[in-house]
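There's a structure below that I have some questions on.
Complex shown without one protein chain; remaining protein chains in place.
What follows is subunit A.
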Amino acid sequence: MTDSLTKSRQLLSGDDAVALAALHAGTALGIGYPGTPSTEILETLDRLGGRAQWSPNEKTALEVAIGVAFAGARALATMKHVGLNVAADALFTATYTDVDGGLIIVSADDPGMASSQNEQDNRRYARAAGIPMLEPVDSQQAYDFTWLGYELSERWKIPVLLRLTTRVCHSLTPVLPRAPIAPRVADFRRDVPARVMIPAYAKPAHHRLRAKLADIAAWNEAEGPMQTEMGSRSLGIISTGISAMHAREAAPEASHFSFGLTYPLPIGRIRDFASQFERVLVIEEGDPVLVEEVRAAGIPVEGKTERFRFSELDVARVRRIVAGDDSEEPTPPKGKPPELCPGCSHRTVFHALRDLDCIVAGDIGCYTLGVLPPFSAMDTCVCMGASITAGLGLRHALPPDQARRVVSVIGDSTFVHSGLTGLAEMAYNPPPTGHLVMILDNETTAMTGQQEHPGTGRAIDHSRAHRMDFAAVARAMGIAHVDLIDESAKNIDLKARIAECLARDETALMIVRQPCVLAAPKIRLYEKAADQHCTAAPAA
């Protein structure tokens, strides 16, 4: 697989195509937090011999990537759509700053929520943050737009958002790669007004940003990536991303216009296209972002009805939109829902929490499945880290008898991602009844396919790295009671231990540790390899 990726025309997923392009375009560092459907980008970049790292969370990753780009080298930050919320603080100011090396931020959106907690449409972020956005239709464009993204980023000294969606990330389509280039040598160039966003410098920086965007819009009109296929004169369809593929298949007789740099819009080209038809239809997945912007420019276009805002589009749904059919759609048959694996240590925890009738503030990971029967032991799940903080809120507000039933459960990777500040909050503002946080530590990022994180003690390539000690961190933060439980040991009455913590009016952290059953065999191999490497090193 590794070899085949660098050969001529080949079948690649959109994620692998971005990784290959990043390698070929001389990316100095790829960095991110794993999240479906973006995860494979960094895994593949690492496998191909590029430099890739997992970060504790997306904000951290983006900030490191900004630093790489400030240094004059090319950087790639990858995340899923909700990850961009975590990184948004950095994003909204990064667009004001000048980057010397190219900076591409990947937002892998999940319309239809195959594996996500919401269906947000990150095309809104491009508009809100003022960042140029590229949207590929397939793996070839994912490859080409990674190159193009770096070129645009360096030409205008601005980060570029590469927006992928599930059906681009995880679909295999043919890719013809280009000849690789050597990475640019990093060299620091001091430019305080362009990099230090105090108000005095940020005010002109905002003007510079708008001027850059106007320039980029003009470039998009003149030579941006776009495609027109002329067919019937009665119907013209404007579409972007994967929707363009569905539209071309659903309405082969129509005329089609699609474009790849989807913010800022090539509004002149859209106007020219639209002027040729009696009926002009905008086909887009998710929110009515494109249709609203085109209409605001005074171009009369038809959009989809509200029904099609939800879930993914496909050929059948686009046929309905074209036909103006807003009738009830057939409900697809329900498949078998996922469940916690047999032998998963989380099962014991959720059984105990159910039996104790706890109010469980949950979090994002495969343990979110604790909400389903036979456990039915989760009451809230909002975003990464919110188990701890939402649990604290419940404790603050509920009458004491109910407050003492509240438990926060969080996975190990999620704890590092967004739980640390929640734990600091618990130590600083403890509720009167105290609180219990349980880290369900399966020693991997299980949900996204067993990636490493700062708590596993291994880097992205599974080699040895520093391992964060959760118990020591909690003690240092001032958590009153810290309990580390080896779930694989016999004779542990987990239920009794939880009940004990709940009876005390103090802050407590319980770390329930047992390797993920799916990851355990691999973890043993990584550890063995790391041990051999350590013992071999001094002799070499």
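What we mean here is this: contacts are C-beta pairs under 8 Å (C-beta built on N, C-alpha and C of every residue); 3 or more make two chains touch, one makes a residue touch a chain; residues count from 1.
To be clear about the criterion, contacts and distances are computed from a predicted model.
Colleague: Write down which listed name, "3-methyl-2-oxobutanoate dehydrogenase (2-methylpropanoyl-transferring)", "Cytochrome c oxidase subunit I", "Indolepyruvate oxidoreductase subunit beta" or "Transcriptional regulator, TetR family", is the UniProt protein name of the chain that is not shown.
Modeller: Matching "3-methyl-2-oxobutanoate dehydrogenase (2-methylpropanoyl-transferring)", "Cytochrome c oxidase subunit I", "Indolepyruvate oxidoreductase subunit beta" or "Transcriptional regulator, TetR family" to the record, the invisible chain is "Indolepyruvate oxidoreductase subunit beta".
Colleague: Going by the contact rule already stated, which one of A:K157, A:H246, A:K304 or A:R404 would touch the omitted chain in the full complex?
Modeller: In the full complex, the listed residue that touches the missing chain is A:H246.
Colleague: Identify the residue among A:C366, A:L494 or A:I523 that touches the chain left out of the display.
Modeller: A:C366
Colleague: Taking the entire complex into account, which one of A:C341, A:L356 or A:V371 touches the absent chain?
Modeller: Candidates A:C341, A:L356 or A:V371; residue touching the omitted chain: A:C341.
Colleague: Considering the whole complex rather than only what is displayed, give the residues of subunit A touching the chain that is not shown.
Modeller: Where subunit A meets the chain not shown: residues 1, 4, 10-11, 36-37, 114-115, 138, 166-167, 170-174, 229, 231, 242, 245-246, 248-249, 252-253, 314-316, 330, 332-341, 366, 369, 447-449, 518.
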